[in-house]
Every structure is written in structure tokens, then in C-alpha cells.
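Excluded from the complex is one protein chain; the other protein chains are retained at their positions.
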Amino acid sequence: MSSVLELNDVSIQFGGLRAVGGLTFSIQPGELVGLIGPNGAGKTTVFNLITGVYQPTSGSIKFGGVSVPGHKPHQITKLGIARTFQNIRLFSSLSVFDNVRTAKMMHLQHGIAHSLFRGPAFLDEEAMIENEVFDLLDIFDLGKEASTPCKSLCYGDQRRLEIVRALATKPKLLLLDEPAAGMNPTEKEELMHLIQFIKDKFQISVLLVEHDMKVVMGICQRIAVLEYGVKIAEGTPAEIQSNPKVIAAYLGTEDGKGPLDA
Amino acid sequence: MQIRNRAFLLLGLFGVVTAGLTGCKKGGDAAADADTIVIGEVAALTGGTATFGQSSHAGTQMAIDEVNAAGGVLGKKIKLVTEDDQSKQGEAGIVAKKLVSREKVVALLGEVASGRSLEMAPIAQKAGIPMISPASTNPKVTETGDFIFRVCFIDPFQGTVMAKFALARGWKKVAVMTDVTQDYSVGLSQYFKEYFTKNGGTIVGEQSYASGDKDFKAQLTSVKEGAPDAILASGYYNEVGLMSTQAKELGIQAPLLGGDGWDSPSLVQVAGKSIEGSFFSNHFSNEDTAPRIQEFVTKYKAKHGTIPDAMAALGYDSAMILVDAIKRAGTTEGKALRDAIAATKDFEGITGKISLDAKRDANKPAVVLTIKDGKFVYVETVAP
Amino acid sequence: MQLLLKYRTQAFLLLALLVSFVVSQASDNIDGYVLQIMLVAGINIILAVSLNLVNGHTGQFSLGHAGFMGVGAYMSAAVSVEMGPSILGLLGGPSTLSHGVTFVIALLVGGLCAAVCGWMVGVPSLRLRGDYLAIVTLGFNEIIRVVFQNTSSSGPFGGALGMRGIPDYSTFFWVFGIAAICIYVVASMVNSTYGRGFLAVRDDEVASESMGVNTVRYKVVAFVLGAFFAGLAGGLYAHLFGAIDPKGFGFLKSVDIIIMVILGGMGSTLGVVVAAIGLTALNEQLRDAEKFRMIVFSILLIVMMIVRPQGLLPVTFEKKRRKSA
Partner (left out) sequence: MDQFVQQLLNGLFLGAIYALIALGYTMVYGVLRFINFAHGDVFMLGAFGGLYVHKALAPLLNALPWPLALAVVMLASMAICAALGIAIEYFAYRPLRTRPRLNVLITAIGVSLFIEYTGQLVFGATQQPFPALIPRQNISGLGGLTVTMTQVIVVVVTTALLIGLRYIVMRTRLGLAMRALSLNPTAAALMGVNTSVVISFTFGLGSALAAAGGILYASLYPSVDPFMGIQPGIKAFVAAVLGGIGNIPGAALGGMIIGVVETLVTGYSQKLGIPSGYKEGVAFIILILILLFKPSGLLGKVEREKV
């Protein structure tokens, strides 16, 4: 079985600072992988490398056999990678419906000319997109909020909407950047179910960056640990929990209870 | 309903809205009743060239007041309706239309600037209403049509006057500084150069600047290299004042030459001693001892507290020529009035004896003034 | 009836064109001054709606709209003055038709030249954000003015004196027909799935890219289309006043247009149309108080930003309900 995503010896340097060094790992179809590490370990930088926001200094990133670097972020989305952001980045002046609709744009058969002439083909396509968006919103119980400005959604719903919006691009790989940040335990519980549900329902791979160990350990099949931009461990949740390097990285010392004991 | 459709509806309703808004102004300014003659004036009362506009307006208003005090014309009083065009492109056209269609004026006076007169001219021409520009010196203005007149000389003449003047003084090498943002300055420089080079003079440097510039050292340093006998500064007084001080600082002793755009007390205030001994052409000299001119100067001073400049005199003359023509025509009907204006001959104006030629331009002499002890002093009159 | 409802946007456009044609035929009965003000308002509508596409919908703050207007004005005037006679000759002398054809060619040339300039500004804009972009567009505006100013005074553009004697082709039909088309194009483009991209770019460029939105393309389209309509507005302006000069297309003209957009509400086509009409009328009302005009407008700008930055008629959210299939 060939990997969905393959990072091979990827490094990036900002000025003198090496943010990520020699990172190699891969994600298999349908796999849910966690990426963890202390603050500033370079997790979000890895996301930005995969989605084309940054260009790697060296190394290769392949998605479904296609080399990612050199592509613009929007082209990478078209390849099939979608993401959410650490600090929610919804289109703040748009409604819930329009936020999701935006993601549908790249599937449009018709371009600018059709939106001007508004002929039958255009109207049909718009109706089809409307249906798709509503279907998706309904799955996540946001259908009734379609005309609400996204700013007025509650925090948890905004997080969810961001995930819905990413799913609307019909990705093969979904990158989630700290989706549990700022959630209370009940919401976290719901989120875990949601991620599982998405993976199964849409048949996609998920790469999850998360601080909350309970979430990561609870749902990930495999976990990679970063420290100072270097991968220090990789394995199943159980292996990671008992890895001394990881414990040292998180705690600095070998005793005491840390987040990994959760 | 969706936004775009509402926007369209709005567009439809728009006619009513504008008509309503502009309509509510009608009341007070209603058009002429039987015993007044309405004359429209377009002037730049605000904005960049407000100094000129305010002066010409003051002169025009004074003329109309005098005529009314003397009982008016054709047994009717004259009402002068003045509109401000803010020294802005486009506005002169709008207010000219307003005067023609709203106030039903029988004639238009204005503008000082050629560019804006050229906006008014087609409107007057189309409406069949005579227009007299007090001070637009660009030849193109009266070329618009047979209803358009002016009471001042034109740029080619003014350029020629200064070129003749320079040659007569034995100045064979002249450098030229042109304000490229002012068509007036561009034209003046061009006509000066044409006559000057054709008659044995050499241009030893050509530099340009823009209105609002304050530093001319770069240009003047280059000009200095050509060792000119004189420098033509064809722009307005605002920049010429500073140019003059900087020229002296750089050790340039050559006098500056200029046109009627210099005519402002501000020139001497800014330039101080440095402008002494420079020369410019103008429409009239307020030092002229002719009684009608001194009478005008006294009356103007009594009313406005300042000595009238050329714009005031031209504004006065433009109104007086119009009144004279109405008197001769015996009517305010457009064509008859036009013919009467066109027939103006040897009219004794403040700015000289004015005759209108076949091109509807004023045929009259220019005066050359110099600056001495901070005052504009008469040097000579140059006949056309 | 069903069909009319389905294609109501197009129907409205046709209606608007028809109405402007009818009014145009009867325009001799309208007071010349009122007509002039209406036409000025129409041109302002085109300018404001097209600037709104760039500043309001796409969120790229341009301070140089008057520059594009100037390019359109100059180029279209050059066509009708320099080439007009030969086009008229080809079409068998002056007639309503031949004048119309000449005008359309002139307007299109003006609009396309402006669009090219818009592209030239749009491309650098890709690298710049917010206030930097604003200053660069201001710079382009000034450069365009300086270039026209420094043309030869005997050449077609006339240097500082500008161009004179441009035929008066701009009638009610042309001005409001083009205004209607401009509103139609901007509004229907923005109100489509494709057009939501403009709004997405405005709200968050990084997120837009991650949603597969080609932000570069949207920004360039906005600039080019905005400049094209500004160019058309410039052409209409030139053929309305018959005289143009470089000073009329400077920074202050751009500010006039920006005030309309801000007052109406950035991104709100309806609001901007209202503001364009309202400010044109207000301008006439303040004519006698010209000294205070810009003071009033500048205070308006400051107060709006503090009290109501979304404009007087901000965008309202469209109600979306699932249509029973």
C-alpha cells in the first residue's frame, strides 16, 4: 500500500534558525496520525510546509506521488490536502453557508463568464453547490445556522465550521491544527468522536497536531513526536507513552507526572 | 429581494431624487423678471487660482454696481449671478450649464483660466449666448465659436512682447523656466522661444517645474551654467518669488522676465529684494496717470482696501464691454448681442483701447512693468 | 412568470437599459443643469461601484482610482478626436449610428487601456498589503498624472492644457446604461459561488489559499475589472464635459470616490450607489458653501470611521434556506 503523504528528510531554515531538520515520516490511506511536541517544536511549521505556505530548504514532500514544494497553497488544496488553523481563521464577514461555499469554488466547472451571464448551466451548478453545502452542514448539525454570520457562532461551533469548510474541498488528507484548543472536557469528548466520525465517513487520512494528550492518545493510530524540529520518536500511543526520550522532552527530568500520564 | 435588484430599482428612482434635491433650490434665485437683465459670471472664488478669480469677480461686480447706480441699461437693472467653480476641472462646465439653463442668463462672463474657459465656451456656443472671458490668454479659447470673446491679449502676443523686450535690451542669451502643470506657462514659454530664436536670440537652457514646488536650486544651478543674460520665468507668482530668491543665492545676477501671472503683491513679499530689476508684461499699470484709470484705482481702493490688479481691471472691462454692447444692440437677444460685441471698436477700457478683431480677440497694447523698491513700476507700452 | 423570476437579474438589467433609453430620448425636456448633475451622478455611480469591487469586496485598498479614470478619459478622447472623423467617414458621415459606433469604440479603447494599467497595478499588489498597497496605488495615480502632464502641448494629449473639443457623446442612455451594466457585473459576479472568492480574499488570504482560492487571480481580476469600469467612466466624463486636463485626475479625485465607497459601506453595492447619488447632490447643495465642503467631507470621513465603519448601508446577510428539491 502506498503512502498518501511522504516527507523525506525535510528541513527548513529561517535565517540562522533551523525550525525543522531532517524530518521523515509518512501517512497511509485512512490513517489517523498525531503530531505532538512541546511548544515551538515546529509542528505548525510542518503544516505550513505541507500546505505550501513555506518552502522547504531541502528534502522532498510527496502527496499521492506528486511533489508538493513549488506548488502554491491553493494548488495543493486542489491536490487534496485541506487544513484548519490553530487560531480559527474563518471568513469573518461571511455567513456560515458562504464560508463553506467558498471551499466549493475550486470544483466549479464554470468560471467568471458564467457568473456574469447567469444562464441555465450556471443556475443549475449554483443549485447543486447549494445542495452539497447544505448536505454537509446538516451532517454536522449546522444546517439551521446557514444564514448566521460565522462570527456569532459559539466557539465550539466555529471550530466545527472550520472543519466542515475544510471537508468541503473534498480532501484526501485533512490537517487539523490544535482543534481541541480552548475546549472544555465535554467538548473535547465530542471532538474526539467527530474526528473518528469524519475519518470513517469520508474515508480520509487525518494528521492531527494537538496539545491535549487525552485527545491524541485517545484517537490516533500512530504518533510522531517533534522536539526542536527533529523527530525524536514515532509509534503507537502506548509506545510513545513509555518512550523515555519523549518523557524527557516534555518534562526535562525523568520524574513527576506529566501530560503523558493522562 | 436581492441586493443587485434593489440597486437597479434605486437607479430608476434616481431621477426623481435628483430633481427633488436640486429643485428645492429654485425658489430664491428664480430667473429674470421683466425689469432685470441677468448676466452670469463663472469665477474661481476658492481653490488654487482663487486670487485671480476673486480679483476679477471684484472688478466685474464693481462694473455692474456702477451701471446699476447710473440707472442700468435699456431701462432695466442688471443682476449679476456669480458661480464658483472651485478652480476645478469639470466644475466650470457644470456651473455654466446651471447659469444657462437655470438662471436664463443673457451672457456669460469668465473664466480667468484658459482651461476652464474652454469648458464654458462650448456650452455658451451651443446655447447661443455670448461669452466674454476677462483674462484667458490661450488662443484656443475663442476658436471654439463665434459667440466667444475675450478682452485680454493672447499668449502669442504676450510671449512676443517679452521676447521683443529682451532683444531690445540686447539680451541675446535667455534661459527658460516653465511650469509644466500650467498650460498658461507652457504656452508663454513656447511663443517666447519662437519669436526670440527667430530674431537672433539663443535659448541657453530649458528647465521645468511644477506648481507647488519650492526648491528650484537644481534647475537654477543648471541654468547658471549657460550664463544667460535673462531668465524667462513664465509661471505664476507663487513659484517665481521663491525662484528669484534662490537664483540670487546661487549668484545668478540675470533679471527674470515673466507674464501677467506675476501680478500679485505676494510676489514682492516673498521675493523681497531679489526680484528688484526684473520685468513682466501686464494688461495695465495702476500707475497710469490717465484720469479714468486713476478714478478706477481710487474707487476700487475705497471699496476693497487694496490696489486693483490686472485681473480686477480685466473683470471690470469685460463687464463694461458687455453692457456697452447691450446698449448698442438695444436688446439682449443672443445673436444681436453677439454682433454688437463683435463690433466693439476703440472701447476706452481700463486696460487700454480695446477693439475686437475678426478672431474675437482683443487687439490692444501690453505694458511692461519692473519691480523697483518693492513696487510695480511702469516701463513701457508695447503696441500689438 | 416562473422564467422571469428565474432570470430576474437579467430582466432588471434589460429594464434599466430600456428606461435609460426612454429617458434619453426625452432628455431634451429635462432642465440642462439637472440633466448634467444626473449624468455626473451616473458617472460617480460607475466609479464608486467599480472601486468598491477592489476596496470593498476584495479588500485591496486602492487610492488611485482616478488614475484609471484618467487613462480611460484620455484614451477614449484621443480615439474620438483623432480617429473619429475617419470612423464617421467609413460609416457614411455623421448619423446617430455612426456617432454611437465611434463612441463605443472610443469607450472600449479607453476601458481596455485602463484595464491594462489596472493589471500593472494589480500585479505588484500581490506582494503588498494594506497601507503599503494604498500608498503604491497613490503613487501610480500620481505617475499617470505626471505622464499626461509632460506630453507635448502640441500633441494629441495637450500636456498641461489637456484635451479640448471632445465631442459630446455622453447621453443619459450611455451613462446610465453603462452604470446599470457595471452594477450588474459587479453584483452578479460577487453574488455567485465564484464571486465569494473576492470576499474570502478580503477576510483572510491565508485561509482562502487553503480553501483552494487562487488569491492572486482574484486580486488581479478585481483590479483589472475595477480599472476597466473606471476607464469607461473616464470616457463618459471626457465626452460629457468635452474638456479634460491632467490635474482633474489626481489624488483628490480618488479621495472623492473613496468617500462614496466608505459612506455607502465597503462591499455594499446598494449602499455605494446611494452614496454616489447622495454625495453628488450634496456637492451641489454645498456649492455656495464651497469653503466648507471639504471640511464637511473630511469630518464625515473621520466620524464614519469612528462611529460606523461599516457604512450607512452595510451588507445584509442573505437568508439561505434549503430549497425543497
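Going by the order they are written in, the chains are A, B and C; count residues from 1 in each one.
As a convention for this text, a residue touches a chain if its C-beta (ideal position, glycine included) is under 8 Å from a C-beta of that chain, and two chains touch if they have at least 3 such contacts.
Treat the numbers as computed from the prediction; the structure is a model and nothing was measured.
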item: Contacting the left-out chain in the complete assembly, out of C:V255, C:L286 or C:L312; value: C:V255
item: Contact partner of the left-out chain, one of C:I105, C:V216 or C:L301; value: C:L301
item: Among B:R169, B:K217, B:K327 or B:K359, the residue in touch with the chain that has been omitted; value: B:K217
item: Absent-chain interface as seen on chain B, which is shown; value: 46-48, 50-51, 180-181, 205-210, 212-215, 217-219, 221-222, 224-225, 238, 241-242, 245, 249-251, 264, 266, 269-270, 272
item: Missing-partner contacts on chain C, residue numbers; value: 61, 124, 127-128, 130-132, 134-136, 139-140, 142-143, 146-147, 149-150, 206, 255, 258, 262, 291-295, 297-302, 305-306, 309
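Note that in this section only the chains that are shown with their structure count from here on.
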item: Chains in simultaneous contact with chain A and chain B; value: C
item: Distance from chain B to chain A - Cα centre to Cα centre, in angstrom; value: 71
item: Where chain B and chain C are represented by their mean Cα positions, the distance between them in whole Å; value: 34
item: Shared interface positions of chain C, touching two or more other chains; value: 9, 188, 315, 318
item: Touching two or more other chains - residue numbers and ranges from chain B; value: none
item: Touching residues (chain side chain C, partner chain A) in the complex; value: 6-7, 9-10, 185, 188-189, 192-197, 199-200, 202-204, 206-216, 221, 267, 315, 317-323, 325
item: Parts of chain C lying in touch with chain B, wherever the complex brings them together; value: 8-9, 12-13, 15-16, 19, 23, 31-34, 36-38, 40-41, 45, 149-150, 153, 158-162, 164-165, 168, 176, 179-180, 183-184, 187-188, 191, 237, 241-248, 268-270, 273-274, 277, 280-281, 284-285, 287-288, 290-291, 293, 315-316, 318
item: Chain B residues within the chain C interface of the complex; value: 2-12, 14-15, 17-19, 21-23, 25, 45-47, 83-84, 86, 88-90, 93-95, 97-98, 100-102, 114-115, 118-119, 122, 138, 140, 144, 179-183, 185-187, 190, 210
